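This is the structure, below, for whatever I ask next.
With one protein chain held back, the other chains of the complex are shown just where they sit.
Chain lettering (A, B and C) follows the sequence in which the chains are written, and residue indices restart at 1 in each chain.
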Amino acid sequence: MEFSLSARCQELQTQLTEFMDEHVYPAESVYEQQLAASGDPHSHPPVLEDLKAEARRRGLWNLFLPHKTEWTDGLSNVDYAPLAEIMGRSSIAPEACNCNAPDTGNMEILTMFGTPEQQEQWLHPLLEGEIRSAFAMTEPAVASSDATNITSSIQRDGDDYVINGRKWFISGALHPHCRLLIVMGKTDFDAPPHRQQSMVLVPMDTPGVTILRNMHVFGYDDAEGHVDMTFEDVRVPASNLLGEEGGGFTMAQARLGPGRIHHCMRTIGAAERALELMCQRAHTRSPFGKPLAEQGVVQTWVADARMNIDQARFYTFYTAWLMDTAGNQAARNEISGIKVIVPNMALEVIDNAMQTHGAMGVSQDTPLARTYAWLRALRFADGPDEVHRMAIARRELRRWAPDQRSGGSAP
Amino acid sequence: MEFSLSARCQELQTQLTEFMDEHVYPAESVYEQQLAASGDPHSHPPVLEDLKAEARRRGLWNLFLPHKTEWTDGLSNVDYAPLAEIMGRSSIAPEACNCNAPDTGNMEILTMFGTPEQQEQWLHPLLEGEIRSAFAMTEPAVASSDATNITSSIQRDGDDYVINGRKWFISGALHPHCRLLIVMGKTDFDAPPHRQQSMVLVPMDTPGVTILRNMHVFGYDDAEGHVDMTFEDVRVPASNLLGEEGGGFTMAQARLGPGRIHHCMRTIGAAERALELMCQRAHTRSPFGKPLAEQGVVQTWVADARMNIDQARFYTFYTAWLMDTAGNQAARNEISGIKVIVPNMALEVIDNAMQTHGAMGVSQDTPLARTYAWLRALRFADGPDEVHRMAIARRELRRWAPDQRSGGSAP
Amino acid sequence: MEFSLSARCQELQTQLTEFMDEHVYPAESVYEQQLAASGDPHSHPPVLEDLKAEARRRGLWNLFLPHKTEWTDGLSNVDYAPLAEIMGRSSIAPEACNCNAPDTGNMEILTMFGTPEQQEQWLHPLLEGEIRSAFAMTEPAVASSDATNITSSIQRDGDDYVINGRKWFISGALHPHCRLLIVMGKTDFDAPPHRQQSMVLVPMDTPGVTILRNMHVFGYDDAEGHVDMTFEDVRVPASNLLGEEGGGFTMAQARLGPGRIHHCMRTIGAAERALELMCQRAHTRSPFGKPLAEQGVVQTWVADARMNIDQARFYTFYTAWLMDTAGNQAARNEISGIKVIVPNMALEVIDNAMQTHGAMGVSQDTPLARTYAWLRALRFADGPDEVHRMAIARRELRRWAPDQRSGGSAP
Partner (left out) sequence: MEFSLSARCQELQTQLTEFMDEHVYPAESVYEQQLAASGDPHSHPPVLEDLKAEARRRGLWNLFLPHKTEWTDGLSNVDYAPLAEIMGRSSIAPEACNCNAPDTGNMEILTMFGTPEQQEQWLHPLLEGEIRSAFAMTEPAVASSDATNITSSIQRDGDDYVINGRKWFISGALHPHCRLLIVMGKTDFDAPPHRQQSMVLVPMDTPGVTILRNMHVFGYDDAEGHVDMTFEDVRVPASNLLGEEGGGFTMAQARLGPGRIHHCMRTIGAAERALELMCQRAHTRSPFGKPLAEQGVVQTWVADARMNIDQARFYTFYTAWLMDTAGNQAARNEISGIKVIVPNMALEVIDNAMQTHGAMGVSQDTPLARTYAWLRALRFADGPDEVHRMAIARRELRRWAPDQRSGGSAP
């Protein structure tokens, strides 16, 4: 067992920290000002393009992608984890480094399942940070935590596919650069449950694609959007099929594992930043004559944060290592585990950080409430806690089923 | 011991429930539409005036005020509690019934400490629902959970008082009807700590009163506002002093007790509504082929909600009864107790209700996230949990201090 | 609504507190010494007979029984609750006042369902405190949280019943005064599920009754015992049937409601005593130079204890009032509620009290660990938490089932 980071990871860690200190943190308030000044909550503040240029110049670009491609070298999950954590400290850092969801997942499945033409048309500009994309899976009418419930249809009609359905909470679709939707629907309602789904690439400006409204998260009308949208007789060429017909469920699974661990890595960084804010605040406020930093209740929050962040981090590192060495499928129990543990851990840290700040803690004057809102949503996004727990429990219980018991030994 | 409600309370309960069913619940979406259509997040939707007229016609008006005045009969806390709970089910009900904070607290101290002239000028139109008001106490620079920290000054200058200072999170100040600010500041920085503060009545349009911005709560830019504001050489006649010089701290305390229990009563109603929404949702969703209502985890949430709401309600009823029979001061330990217990209980119920709804639960399509945000803020508004716990603990520990033990009972 | 205690209850409360202070608390260590000196962990320390005589002299006897009988006046549940709480402060007080389980439940069903002969033979000496009894229901082979699972047989054979089966965790059976077993078994395995069970009165010395061993609770080999026992061809006259054949399930339910609330009442007293011990300890220990009583973490424990005890108490009082005014059946949801809430609340209080005491807290030098062990067992005795939660959830969910919804109103 060896816990030290690789030389390459340590080097990137240093460079990324410098980039955060010199460029990203100072740009956070600029971003807010530019967004407010534009009068459009869904505009794209120019400072972000400056950050992207700078990140690219420094080689802090597309670090998320484990695969070697024509355009990327690839970085292992275990090397990426400490870097994603740093990006997770600021809500604008992932986009600055072209490591933001949902594009990362979309780039990964385009890498794995796209044709050379699809890659040239969509993957390349995504990797360049020239365009953005969205992933249209979730539907209002059904419990989308079970992907077999999806009702949107993708029908073959001559050389085209015709898409009909309603999707909501489609993140990224309001970003001014969003050009591509990867749409999940059913090409065959009569096939076995996990072979009914397919994915097609739908350019954003295809007729029949209509954004109805943006869904808020708590009170936040997020810039990139989580939209409620309809597809009415949306027609794309058959060559826009991603992978094979009936392969949608499998590709969605392939997309989810990395997506979940990326969220967890970033969330650990968000928790670290909340802890830092909590500590700084605790030094500066002294109700009743003693700094909060010297009060037992606040100390308990600080200590619990330190311990719980640390154990969640090692659990996440282990999961990344397992994905690297045994494959994403072999790590699915651990991916479920961190997907439950990490957001809940971070929510508790942030909640205590908010309490340490008083009213300021829920306002726009710290990033705490916004981060809380997003992480609260993460408790059901990509599978609710309860579904992940059920999956873990069933695997564990199976080990001890009466006909499985092969003796007294255990791990 | 007797837990049944009085005849008058039961009658009002029936009438209020009818009013809610027939008018308030249907008006909730109208309110949102009118607010959105106005283009101004701080406008006053006309439907609220319709509700106010109807509530008044039905005698469901000013029920919060325990005092008999020239204009009101008064209702005991214990009779008001079940009614406030019903109003707490809808965010627009309290204003519809003229029972909304911060006006209730302002009306109460005007009743108790106002001169006949002050009452005629301000209390009367407040009781009529013609104007609204705000209470300007909290300051950004200091830990306001300890009111002796306040730094704003109220200086006597001839026949006037001159006010200087900065206040934030001043709720209600953006309501178009807001006409009055009750400002807490220091008239004597050299007096004993609890005799330095005074309150003055400041008309909203007095020169030198400036609203800088509204403070958001989890992204919500609330219609009535929680503003960040300055007072620069604001001059009002000396007759605008409320009560006596140096009486500010005492009046603030007198205001806080009822304010806290009103919040708790309403919060119990908010929790009941969240439980109702959770149950309804649980009947209609069946991921993995079985309704959520039949799944053990959701049943645990439902049962915990029922038990915890109920025990919190009886604790609140007892506190109301104690205020009625022994006085607000005698009930201060219980007021602190419910102020900690009730919001935390409700947050847990709402959090589970959100989880039951999935993404919809944090969006604008249910009242859950908005209520969560407000109740989260209530965990520090009117005294953070930690300060209330400390007060309760000190009183309890004092009972068992070595020199207090009088032999009497145990161990 | 009225929270003050009745005059009779207040009077008894005063008398009982005096009895506790003057006799019970001082007898606790005497009890331990006599038990240890006897060399038999299941002996009956003579000091208990002294306490019983004194309690009886003072009229603090059989207060638990709500029914008026030839030998008792009856006391309402709501009047008994504050008294049971006081008894719950000491593990020897309930027996001293003849209010100890399982005899209380046995006396109650003998009162309700016994023939005059059965009452004269068994109820009378139980009410006199001359004998003790046990209730033999739970079985090792089946999940006894569902009483229909019971497998013991009670077969009619001529003028006799013949009993066969194994029972465990039969509390009280090792008490030297135990003379009577009320045995639950099946008289008709083919009847509808809730009509198969009957109860028979079995004198302790009947041939075929064998105690195999005592079951420990966290290492405690309790004096009165929780035995593992067998019934082999145990023969009693048919007149020993309690109530009617097939009435066992109903009688068990009738027995359980009061039994559960009595446990809860006493548990509140146990929690109060733990809080008191925690506070006293907190005043006397000063690691790192400051008394525990002034440290925030301990203050949090004290405050949480005070709040949670109080809200659980009012919930319990309400349940008692509901039983008195609407009947035990009408209060079954609340009985389930307090059965979950109260033991869990008390366990948390005691756990913190133990932590405040350090190693001493888990040793024989305080009553904390023993009380903890017993209350931990109470989380499944008389129905595990999970079964009570399920029952509450189902009733709540039924209110909001699609075909039940009759409009927008709620409690």
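One rule holds in what follows: a residue touches a chain if its C-beta (ideal position, glycine included) is under 8 Å from a C-beta of that chain, and two chains touch if they have at least 3 such contacts.
Bear in mind the structure is a predicted one, so any value in this text is a computation, not a measurement.
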Which residue of A:A96, A:M229 or A:A293 touches the chain not shown here: A:A293
Candidates B:Q155, B:T300, B:T325 or B:N344 - the one touching the absent chain: B:T300
Residue among C:P116, C:G158, C:G219 or C:P402 that touches the chain left out of view: C:G219
Contact with the hidden chain (one of C:I309, C:A369 or C:L397): C:A369
Touching residues on chain C - with respect to the absent chain: 138, 140, 143-146, 149, 168-169, 215-221, 226, 285-288, 295, 297, 354-355, 358-365, 369-370, 372-373, 376-377, 379-381, 384-387
Footprint left on chain A by the chain that the document does not show: 1-6, 17, 20-21, 25, 78, 89, 272-273, 275-276, 279-280, 282-284, 293, 296, 298-300, 302-308, 310-312, 314-315, 317-318, 321-322, 325, 333-334, 337, 340-341, 386, 388-390, 392-394, 396-397, 399-402, 405, 407-411
Positions on chain B contacted by the hidden chain, ascending: 295-300
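Throughout what follows, only the chains that are shown with their structure count from here on.
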Chain pair with the most C-beta contacts: B-C
Of all other chains, the one whose Cα centre sits farthest from chain B: C
Rounded Å distance, chain A centre to chain B centre (Cα mean): 38
Averaged-CA centre spacing for the pair chain C and chain B, given as whole angstrom: 42
Chain A-chain C separation of Cα centroids, rounded to whole Å: 52
Residues of chain A engaged with two or more neighbouring chains: 295, 297
